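Removed from the display is one protein chain of the complex; every other protein chain stays in position.
By written order: A, B and C. Residues from 1 in each chain.
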Amino acid sequence: MIGASGYTGAELLRILAFHPEIEVVSSAAASHAGQRIAELYPSLLPRYEGEIFSNAESIIDDISTGAKNVDIAFLALPHGTSQSVVPRILDKVGLVVDLSADFRLSDPKVYREWYGHDHIAPQFLEKAVYGLPELTREELKGARLVAAAGCYVTCSTLALHPLVAAGLIERESIIVDAASGVSGAGRSLKSNYLFTEVEENFSAYGLKYHRHTPEIERNLGAQVLFTPHLLPVNRGILATTYSRPTEYFRDQIIGGDVDKLGSELILAEMTRAYASEPFVFATESPPSVKATLGSNNAMVYGTYDSRTKTVVTVSALDNLVKGASGQAVQCANIALGLPETTGLASLGLHP
Amino acid sequence: MIGASGYTGAELLRILAFHPEIEVVSSAAASHAGQRIAELYPSLLPRYEGEIFSNAESIIDDISTGAKNVDIAFLALPHGTSQSVVPRILDKVGLVVDLSADFRLSDPKVYREWYGHDHIAPQFLEKAVYGLPELTREELKGARLVAAAGCYVTCSTLALHPLVAAGLIERESIIVDAASGVSGAGRSLKSNYLFTEVEENFSAYGLKYHRHTPEIERNLGAQVLFTPHLLPVNRGILATTYSRPTEYFRDQIIGGDVDKLGSELILAEMTRAYASEPFVFATESPPSVKATLGSNNAMVYGTYDSRTKTVVTVSALDNLVKGASGQAVQCANIALGLPETTGLASLGLHP
Amino acid sequence: MIGASGYTGAELLRILAFHPEIEVVSSAAASHAGQRIAELYPSLLPRYEGEIFSNAESIIDDISTGAKNVDIAFLALPHGTSQSVVPRILDKVGLVVDLSADFRLSDPKVYREWYGHDHIAPQFLEKAVYGLPELTREELKGARLVAAAGCYVTCSTLALHPLVAAGLIERESIIVDAASGVSGAGRSLKSNYLFTEVEENFSAYGLKYHRHTPEIERNLGAQVLFTPHLLPVNRGILATTYSRPTEYFRDQIIGGDVDKLGSELILAEMTRAYASEPFVFATESPPSVKATLGSNNAMVYGTYDSRTKTVVTVSALDNLVKGASGQAVQCANIALGLPETTGLASLGLHP
Partner (left out) sequence: MIGASGYTGAELLRILAFHPEIEVVSSAAASHAGQRIAELYPSLLPRYEGEIFSNAESIIDDISTGAKNVDIAFLALPHGTSQSVVPRILDKVGLVVDLSADFRLSDPKVYREWYGHDHIAPQFLEKAVYGLPELTREELKGARLVAAAGCYVTCSTLALHPLVAAGLIERESIIVDAASGVSGAGRSLKSNYLFTEVEENFSAYGLKYHRHTPEIERNLGAQVLFTPHLLPVNRGILATTYSRPTEYFRDQIIGGDVDKLGSELILAEMTRAYASEPFVFATESPPSVKATLGSNNAMVYGTYDSRTKTVVTVSALDNLVKGASGQAVQCANIALGLPETTGLASLGLHP
């Protein structure tokens, strides 16, 4: 694992500690190399007592030169860093799972447009398989480079994709209004993320131009306005979306209680889409982020408001698990041909 | 004051403790009559030591029979209760300020439609002056029955009203996605509001049919879809709204950086609308709820996204102050001809 | 399981959902009988979809009459209730694990003294094995009635017991100053536990006479003054204790840096005591409650202040896991002869 000292790295360590088929042979970090894992993350002490973060640059070197052999490399690096690492190690490692946004967009032009600079390794963009099992399970089987989908994107996509795919909502003017726990920003030392700035607070940020927008749009094949908010919780993403029903949708619910019929149609479609998914659940009432805390589960809900002719969905997941490290392990399980839930079966903590 | 033992009542006691022109002569409560104020609200001890909540029913009786004379009655009662109290006391009191939703809608039919039952005292609906000083200051002067605007409604209306009034946004399909601190639910003993259910949680509720919807719609003269969320904070409301620009708006920002021009136009209109307001501020970046904590201040912000042709606003206030008790005192000040900021001048606590 | 609808019950359901040797055949509740489990606890939906809470009284009846056979009964009932249930079912069930305080004190007189009333089933008090594996592992093997130790008590006992047992601290005047997350109060609908009363708050309660005092005293064979505090977190207990060094202790650290020598002696004793324990860890710096969140792990630390001649310990655990449901499962594993960590191996969530 490279980038083990951030929150997604620590979450990988937590999950993999009890994964029966994957053994962590190296926990490499940049800023904390040499430090004891349990000093930075006391919660990991019971399984990582005495272990230290190794030096990320050395590990990358050793892998690239063949001095070190690993079967899988999880990259839990800051966005923008993986694109310089993947070209060096991809040939030497059976499977690279990247948790960053670096390989999620396949079109270098779109990447440039939203990130403001050219991608360093554009030739790898189309080699990467997008890691959202509910959409790309088949491509993930045997994949060698996986770009695991991120938290906001997974949460929004899981709610909206079945409705777009079934032709129930228009592909224009979709609004995604979402809120994330602070761990979504990683362990970045910025004053915005101090307890005193976040506690008893709530605010919108990144209006109009948040970089995850094109990823949601690509997944849905639709135009999306995305507004994230910062929530005073450690973990959890809730996405509330607003979209227009198609003519097809409205034709199907003529007569009677249109709100009820429309809502049933939406729930039926969501239920059908995720019937055999181990980690996604269509619920009969709007889910809360707490329902997924610490688990790889995601929950989706939708309803129809005939008065304003709007489809509303609400979806929830834990940004560090289904939105990051759990998703990465799920993708790895699929790529490696393991049972998909290996090491991931758990329920959310309540309270 | 009647209904003094709930959160809006206690907040009135907090504000009025240092109001130079209004003296609290009676703090009446239903469920806590006979209990010491400082036992329920230790924070009030320094000014209300030894005082007890008197019996609400007795006080109402005494006022209605003339046994007790008061100049002002603040009603901080549960929704649905004021409509049985106002008819009994309005003739005997110089000014009644009702903090509930009972007299906010002037049309009994709209009331019935959203509340599911007939109003008990419909003849008083048109006598009531709606208490949102930024919109109804003139009517408030000398008013005898004030229906103070509520928290979600004030927050949304302050952001959107200038834009609707200036013809910048369409009057259809406005989406208000808002989040409130838990005190918005009052001191209700429901398991949903237990610490363990709210902490580290975030959820949507009251989808499509929340009763404050018609009040926002009436204020704006527009159709609104309103989705509230429950935020794990004590106080604070943040409203994020989405609306369509009018042709008029789009005509004004042709050429150049349309996003920038549009955003400037919105900010200019908000700034103009509130230039002389003592408690509302147009800000250059999206406000956070924390910016208003404990104060009667509200902050509004807006921007334009030309890509999706959407106007986004963000606004914030403290639901117990500008969204309830502070607003009530501001209305009372106006109605009584006092300087409007009397007893209300303060800044938000940070952190 | 009886009492499944409270927080310790729900936590048992969470843990047992993936326990390979224990299957939940019945989730009985008093107040929520007939309700869907996933409605009350959406986090449990992925494993308990469609299941409902059965009627506690009926299940107890069925077990007592032999109409229903179960191998294990977990009682997650309010304190005071188990003592009326155990006499009815103990003969019919292989193992009863009681999570309440009802059978933790073996002396009916001490029970009466601290609880203010007689125990209903005093003849069972001495049959019960106290469920704190680190102290009573041998007695637990093959036990038929286990009184699992509670949260404050486990946290305090684990820190202090090695020091008392090794003769390092005096058995008088031990101060236990502890703080608990709100889930320690269960799902009780009291206004004290409303979010708005707990958030941004901290307070002491139950001074001098808290009922867990005699349980700590019995475990240690020492006199203890115990002061609990209510912490604005969902889960977690931190105990800070103050005690006097014995002459024996002070004799061992003569010369040199007495603080350092004393602290090393304490840490060595704690380390030795828990060297082979799967869930208790002596740490080199004071643990935080977060280090144990969601896991069955406990952490203990101690240090010596020669200036004031005081031994200070700090210990932490998750009150719902090692302080309740995890402990109960650990005890059941031992009683049943299963590997002790079955179903319990995990690491704390961070953040």
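To be clear about the criterion, a contact is a pair of C-beta atoms (placed from the backbone, for glycine too) under 8 Å apart; a residue touches a chain by one contact, two chains touch by 3 or more.
Note that the structure is predicted; figures quoted are calculated from it, not measured.
K.L.:
Out of B:Arg14, B:Lys208 or B:His229, which residue would touch the omitted chain in the full complex?
P.N.:
The one listed residue touching the chain not shown is B:Arg14.
K.L.:
With respect to the chain omitted from the figure, which of B:Ser263, B:Ser288 or B:Thr303 is a touching residue?
P.N.:
B:Ser288
K.L.:
Write down which of B:Pro228, B:Gly302 or B:Gly348 is the residue touching the left-out chain.
P.N.:
B:Gly348
K.L.:
Which candidate, C:Ser54, C:Ser82, C:Thr136 or C:Thr196, sits in contact with the chain we can't see?
P.N.:
Of all options in C:Ser54, C:Ser82, C:Thr136 or C:Thr196, contact with the hidden chain holds for C:Thr196.
K.L.:
Over the whole complex, note the residues of subunit B touching the chain we left out.
P.N.:
7, 10, 14, 17-18, 41-47, 49, 182-183, 199-200, 234-235, 279, 281, 283, 287-288, 290-295, 297, 299, 345-351
K.L.:
When the complex is taken as a whole, what residues of subunit A touch the one chain not shown?
P.N.:
These residues of subunit A touch the chain that is not shown: 7, 182-183, 187, 189-191, 193-200, 232-234.
K.L.:
In the full complex, which bits of subunit C touch the chain not displayed? Write them out.
P.N.:
173, 175, 177, 179, 181, 196-197, 199-205, 207-208, 223-225, 227, 229, 231-236, 238, 240, 242, 259, 286-290, 293, 303, 305, 307-310, 312, 314, 351
One rule holds for everything that comes next: only the chains that are shown with their structure count from here on.
K.L.:
Grab the C-alpha centre of each chain and report whichever is closest to the global C-alpha centre.
P.N.:
The chain sitting closest to the overall C-alpha centre is A.
K.L.:
Please tell me the distance, in whole Å, between the geometric centres of subunit B and subunit C computed from their C-alpha atoms.
P.N.:
Between these chains, centre-to-centre, one finds 45 Å.
K.L.:
Roughly how many whole angstrom separate the Cα centroids of subunit A and subunit B?
P.N.:
Centre-to-centre distance between subunit A and subunit B: 38 Å.
K.L.:
Send over the residues of subunit C in touch with two or more other chains.
P.N.:
Within subunit C, residues 7, 182-183, 199-200, 234 contact more than one other chain.
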